[in-house]
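Missing here: one protein chain of the complex. Every other protein chain is in place.
The block that comes next holds subunit A.
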Amino acid sequence: MTNTREITLTVNGTEHTIDVEPRQLLVHAIREELDMTGTHIGCDTGNCGACTVLKDGEPIKSCLMFATQADGSELMTVEGMEELPEARGDLHPLQEGFREEHGLQCGYCTPGMLMSGKALLDENPDPSEAEIREAISGNLCRCTGYQNIVRSIEYAAEELEEVAAADGGTTAASAFDGEFDCGVENCCGGPSTDRDHDATEGGEHR
């Protein structure tokens, strides 16, 4: 170990200061320096998504990034899911969904799938099947054929909505009262003032 550098990573809410070589990949820092082996290494080439973690809320592949590049960021790994408020001290609704809907067989891809699922539901609490499939398109599963993974995420979306309703809180989906404005003029969901427009106008929005 010749040249090492001190970096600070906040993982699942806990701050860690570690020494790393510049060439150390983020996934190795998480697994080997922090001993959190929930994040898997699958293909080692950036294709499979098993190493997906959330960096400042966004899903990234931790095998395609050096640990030094994450210095100062907030990371979330599968180990942090049970600590989230919506897990209420038990399995997170996404994890519960994977159990209920048989979203895993060998389980190798599951941590990455959970992270991609989490990122999706944070942005879009009521996704369509197509949106779920797009969100997990960077994660390979060789067992399930994906059907049950899609169902697992759908299960979690419903569960999360119920949790929010029971807590008297609101999710973005349940807060929808017809006054939603996505910010794009004459777009899909908004209460457009002018219905005469061609439906494809502004159709670039996705």
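Assume a residue touches a chain if its C-beta (ideal position, glycine included) is under 8 Å from a C-beta of that chain, and two chains touch if they have at least 3 such contacts; residues count from 1.
One rule holds in what follows: contacts and distances are computed from a predicted model.
For the chain of the complex excluded from view, the name given in UniProt is "Xanthine dehydrogenase family protein subunit M" [choices: "4Fe-4S ferredoxin-type domain-containing protein", "Xanthine dehydrogenase family protein subunit M", "Branched-chain amino acid ABC transporter permease" or "Indolepyruvate oxidoreductase subunit IorA"]. Shown as candidates are A:L25, A:M76, A:L104 or A:L121; the residue that touches the absent chain is A:L25.
In the complete complex, the residue from A:E58, A:E83, A:E129 or A:E162 that touches the missing chain is A:E58. When the missing chain is restored to the complex, the residue among A:E6, A:D19, A:D44 or A:E129 that touches it is A:D44.
When the missing chain is restored to the complex, the residue among A:T77, A:Q95 or A:S116 that touches it is A:S116.
One chain of the complex is left out; on subunit A, the residues touching it are 2-3, 5, 21-25, 28, 44-46, 49, 52, 58-61, 63-66, 68-69, 116, 119, 134-135, 137-139, 183-185, 198, 200-202, 204-206.
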